[in-house]
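Supplied in structure tokens, the structure appears directly below.
Apart from one protein chain that is not included, each protein chain of the complex appears where it belongs.
On to subunit A.
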Amino acid sequence: MAAPLSIQLEFGGGAELLFDGVKRHHVTLPVRPKPWDVQQLLLWIQMNLLKERPELFVQGDSVRPGILVLINDADWELMGELKYELQDQDNVVFISTLHGG
């Protein structure tokens, strides 16, 4: 059983346009039988936070190419990408490097 997680999300580089222009979101992820990983987080974001145009943020199982993900100020590729298990008070940042946001 995973306890409810308190996570800080940040969106930059234009990605915030898809979230009503709000850059910082403080969210509490509900309890789940299995631990939360980044892949689950993406699904959760898509269902609960994304206001429009999901294809500009997610692609298949992962983020759209061109969107960087930092977990606690470190490259997510160093942490295991989608398989990283989220801890309480983690800070996840999504920065878009694409021209069109």
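A few remarks follow.
As a convention for this text, contacts are C-beta pairs under 8 Å (C-beta built on N, C-alpha and C of every residue); 3 or more make two chains touch, one makes a residue touch a chain; residues count from 1.
One rule holds in what follows: contacts and distances are computed from a predicted model.
One chain of this complex is left out of the view, and of "Prefoldin subunit 4", "Cytoplasmic tRNA 2-thiolation protein 2", "Response regulatory domain-containing protein" or "AP-2 complex subunit alpha", the protein name its UniProt record gives is "Cytoplasmic tRNA 2-thiolation protein 2". Interface with the hidden chain, as seen from subunit A, comprises residues 12-14, 16-18, 53, 56, 65-66, 68, 70, 73-75, 77-80, 93, 95, 97-101.
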